[in-house]
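Missing here: one protein chain of the complex. Every other protein chain is in place.
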Amino acid sequence: MSDERSVVSLRAISQRFGRQPVLRRVDLELLAGTIVGLVGANGAGKTTLFSIVAGLLQPDGGARWLFGAAADEVDTATRARMAYVAHAPQLYGALSARENLQLHADLRRVCGLPTRAADEVLTELGLPREAFDRPMSAHSRGMAQRVALARALAARPELLVLDEPFTALDAGGREQLAQVLLGERARGAAVLLSSHDLDTLTQICDRVVLLERGELGRSVDHEGDRAVFRERAAALWTGRAASAGSGPAGALAPAAVLC
Amino acid sequence: MRVLRQALLLLRSELRQELRDFELLLTASFFTVVLLAMFYLSFASLQSKAHLAAIPGLMWLTIAFVGVLTLTRVFDREREADTLRALLAAPVERLAIYFAKAAMTLAVLMLCCMVLVPGLWLMFPAGAAFAEQPLATALLALLGCGGYVAIGALFAAGLATGAGKNTLLFIILYPLTTPVLMYALVTTRALLDHHPDLPSYLGQMAALDLILVSIAALLFETVLVGSGARSTSPKGQVPRTLSREPSA
Partner (left out) sequence: MRKLLPDLCLVAAMPLLVYSVHRVFLETPNERQMGTAFKIFFFHVPMGWICMLMAVVCGIAAGVQLRRRSTMGAAVALAAAEMGFVTGLGVLLTGPIWGNATWGTPWTGDARQVTTALLWLVIVAYLLLRHYGPRSSDRLAAALAIFGAVNVPIIYYAVKLWKTMHPSTGVVASLPPEMWASFWPALSGLLLCCLGLFGLRIRQLVLAEELDVAWVQAQDRA
């Protein structure tokens, strides 16, 4: 398969804060049209890794390629092709859902970038119409999460980086978001997300990878049977070596992940 | 052009949020009035000559204090909701963020000057020169506040993204902005004295502001996000060894 499908490629990415290593020589590749789920305990380095992919943080070591080109700095044109949703919704409390989305749509329009209509994407993520014009400070955490995701999806990005997107969503919301992400994958977008919700992850991901103390460890692939995938992902999480891991992983360099 | 257009959009959003509750405008204006009252109580009994010497210091001390309050509040909104990182991750020119924040802070400070300058004139008759030279006074206020804001917006943004403590803003801002404020102070004295070199002083302030804005604009993105690391691998295409067929 040619490199043209590569959306994110990280090689030997390291990050250290003083004596505290956060990421240790992480290799990661993400191809278009795939969904990769990252699991890890609190403090494993997921948010730091996502910040590096999104261009919010420069790694201490290693190299980063985005959309097939070297990305020492993530410029505006590259950021236009991706969307990042952090753990916090990152929305202005005094503005309504529609206004928050409209602001980012207007900012993108200045760069000549198309954006989906705010109403359409808010409806797709299950926000009731009467809530569109309510200030974000009046919304629940779950509603705010939906609006944040809507803002990301409105941009029709080629890469979606989502830090715990299912947080605060009810069962209906999780199901809705899962379907939306599957739709994005069908559209050819690459999705990198983290979550503690293994059930939902194994429902939509092509691969689940464990990030442990800054190192990418073993991974499991979806090989046809979602139930088996769920079981193996759970074993990955609880660290039961007997039933975890995909076949070829042992032949790879310790921290390499292939999608 | 893109920078300017995005800056205007962000400024419009800032103003829209502010006009919803007027929190920043009201608190900054009230703080200005409180400082005026304190200055009046402290200095009213002095002779008119002493007023003439004190007014420039009173004016720019007030701007310094209100400026920190304003910058803190402008960026607290971003810090509380982490919205600055959303802008940094979006296809928004980083310079547009700087200009929008600086413009918002400048607008609030100019509004405070509209309370401060007439207040000083009313409380201290030696301030009559402000009324006699309104254009020069307006330009002086704009240039002085502009230089202050040029520096303040950079450091307030840096502290807002780095989970920095607000107290550090005081430590950083007062020493760095004092040269700008001193220039403003000398120019204010020249204005009050009807000094013939006033246009020259205003020109020098404009030049200083231009230098400070240029340096701050150059540093903004690097301070907030960092510059690109020196690549440890060859530039160009993704290394083939890492690419493989995805599993079914």
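For reference, chains read A and B in written order, and residue numbers begin at 1 within each chain.
The criterion applied here is as follows: a residue touches a chain if its C-beta (ideal position, glycine included) is under 8 Å from a C-beta of that chain, and two chains touch if they have at least 3 such contacts.
Just so it is clear, the structure is predicted and the values come from calculations on it, not from any experiment.
**Q** Using the touch definition from the top, which of B:Leu122, B:Ile171 or B:Leu210 touches the missing chain?
**A** Touching the chain that is not displayed is residue B:Ile171.
**Q** Hey, which of A:Arg11, A:Arg24, A:Arg151 or A:Arg232 is the one touching the hidden chain?
**A** For the chain that is not drawn, the touching residue is A:Arg24.
**Q** Pick out the residues on subunit B that sit against the missing chain.
**A** 151, 154-155, 158-159, 161-165, 168, 171-172, 174-176, 178-179, 182, 186, 204, 211-212, 215, 219, 222-224, 226-227, 229-230
**Q** Can you name the residues of subunit A that touch the chain not displayed here?
**A** 16-19, 21, 24, 58
Rule of thumb we're sticking to: only the chains that are shown with their structure count from here on.
**Q** Roughly how far is subunit A from subunit B, centre to centre by C-alpha average, rounded to an integer in Å?
**A** Centres of subunit A and subunit B (C-alpha means) sit 36 Å apart.
**Q** Show which residues of subunit B lie in contact with subunit A when the two form their complex.
**A** Contact set of subunit B toward subunit A: 2, 5-6, 9-10, 13, 16-17, 20-21, 77, 80-83, 85-86, 88-93, 225-233, 235-240, 242-248.
**Q** Which of the residues in subunit A end up touching subunit B in this complex?
**A** Spelled out, the residues of subunit A in touch with subunit B are 1-3, 5-6, 9, 11-12, 27, 29, 31, 34, 54-63, 65, 68-73, 76-77, 79-80, 84, 86, 88-95, 99, 103-104, 106-108, 110-111, 113, 135, 206-207, 221-224, 246, 256, 258-259.
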